[in-house]
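I have a structure I would like to understand better, so I am pasting it below and will then ask my questions one at a time.
The complex appears here without one of its protein chains, the remainder shown in place.
Chain lettering (A and B) follows the sequence in which the chains are written, and residue indices restart at 1 in each chain.
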Amino acid sequence: MSKYFERLSNGLFKENPIFILMLGMCPTLAVTTSATNAIGMGLSTTVVLLASNVIIAALRKFIPDKVRMPYYIVVVASMVTIVELLLKAYFPSINESLGIYIPLIVVNCIIFGRVEAYAAKNSVGLSLFDGIGMGLGFTMALVLIGSFRELLGAGTVFGLQVMPNSFEPISIFVQAPGAFLVVAMLTALQNKLKLPSATNGSGKKSALSCGGDCANCNEDTYTAYHEGDKNNEAKGKGE
Amino acid sequence: MSVLNWNILIAGKVLPQVSGLVLAVNVYDILLATLVVSAIGLLIGLFLGVASKKLEVPVDEKEAKVRELLPGANCGGCGYAGCDACAKAIAIGEAAADVCPVASSDVHVEIAEVMGSSVEASERQVAYVDCVGTCDKSKINSTYYGPKDCKLASGIGGNGSKACNYGCMGFGSCVKVCAFDAIHVVDGVAVVDKEKCTACGMCVAECPNNIIEMVPYKSKVFVACSSTDKGKDVKKVCSIGCIGCKLCEKACEYDAIHVNDNLAKIDYDKCTNCGACVKVCPVKVIQEQPA
Partner (left out) sequence: MNSQYFVNLLIIAISAAFINNVVLSQFLGICSFLGISNKIKTASGMGFAVIFVITLSSIICSLIYDFILLPMDLEYLKTIVFIIIIAALVQLVEMVIKKYSPALYDALGVYLPLITTNCAVLGVALINVENGFDIVESIVNGFATAAGFLVAIVVLAGIRERMEHNDITVSFRGFPITLVTATLMAMAFYGFAGLV
């Protein structure tokens, strides 16, 4: 049972598709104009992901290696069509606001990435939970970004007025440039906090107290650091 | 039911929980959809199959086999533009079977077999940066404002902001060319991760101060300095630079280390990693890596 929970937490935190793997940027930038849109897109993608994962995991032993790409494409496209028709019928408002991004779930890198990396090689149960985990991680990230953009750009969250009336909405945030800006800030914040992600590297860390950012060291920082070091040098040669 | 009546009603009997729900399923539509998609898929499949035969590019079998054996990193260490070009060169005899520096020596032997030639098995090598003048050990003599690139900085005169004219500037041109993420700048000098290094040689070629050298993977003792200045000049600019005192040369039983031009150099054909020189070095510039 813990294997399944591990899959869930993997998708939500350790390998979050947006914050860590940096996949699926197109829908992230496009549909996070409001938190409602974000949740709609996130849940649709989750449904497509887990349905595709399950089907491909169930049939993985019967598909020859040469035709696996077209096979994946057809399965995912069919799932997307089903979700699209369901949304058209039961949630027309979400369908309106998401527009062509629903059929574009087909080419969402997350889906093909998970299918190829996981569902093609693992059992149905594990693939199911992996799909749920990744999908929920995606949704969570989308909702976070969407709420932030909506809050600053329109003063509301999920359509409910949160900011005081005197707040002048910064409408750039709900438009195209704002999307790029918010994701840029988010990634920069991540880098600053040294969270592991696709853009950070791992390797030998600095042994110096200044952090070892020598390329950006200037006169002031160098003297400040070496001022303290003079005492150490007087005592004896360091290693 | 007449044959022309394609509509099938699934009533409350089949779905007792939702007895009010009636689903009208038109079988004709389902069949048509399946047929159209299958037909398109089949046509495309046939078309691509035929096209792949007609548009086939005759491929040299040897070239294909060699390409398969090559690591596929496209690092350029062989001097050709990627593994495809290298395979071509090997297949037409322009390049030797062991031209790829990244491939292991077993792979060289396999490539040679495909080509019908033979090669000697060679020892694994890795790169090593001959400088440990981190910013707490070596002095700076200027503040450098300019592009953070070693090759560009070397063209300006001086050695970046470092006082020592020979050492690593730490701007990371070598990091940029490494295709294997095996070299990084830590505390102002470049350091090679020998587990990731494939000895492709790109960093060696890139370094404008020429302080990166190839050493055997098994080696554990290194003289981490490239300065040929006299001892007292070295001490003015760096607390860990080699001063050419020759204590290491005297301590070595295997005649493996010699001081020329005020700089100690290890001959890796003779070095046994005994570590005697490490113990006697007064400035601790001879580095010993743990097992």
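General observations
Operating definition for what follows: a contact is a pair of C-beta atoms (placed from the backbone, for glycine too) under 8 Å apart; a residue touches a chain by one contact, two chains touch by 3 or more.
Note that the coordinates shown come from a computational prediction; the quantities given were computed from them, not determined experimentally.
In the whole complex the chain that is left out makes contact with A, B. In the complete complex, the residue from B:27, B:64 or B:152 that touches the missing chain is B:152. Across the entire complex, the residue among B:36, B:92 or B:156 in touch with the chain not shown is B:36.
Looking at chain B, the residues touching the absent chain are 29, 32-33, 36-37, 40-41, 44, 47-48, 51-52, 55-57, 147-149, 152.
For chain A, the residues touching the absent chain in the complete assembly are 22-23, 25-26, 29-30, 69-70, 73-74, 77-78, 80-81, 84-85, 100, 103-104, 106-107, 109, 112, 172, 176-181, 183-185, 187-189, 191-192, 199, 213, 216.
Note that only the chains that are shown with their structure count from here on.
Here the spacing of chain A and chain B, counted between their Cα centres, is 28 Å.
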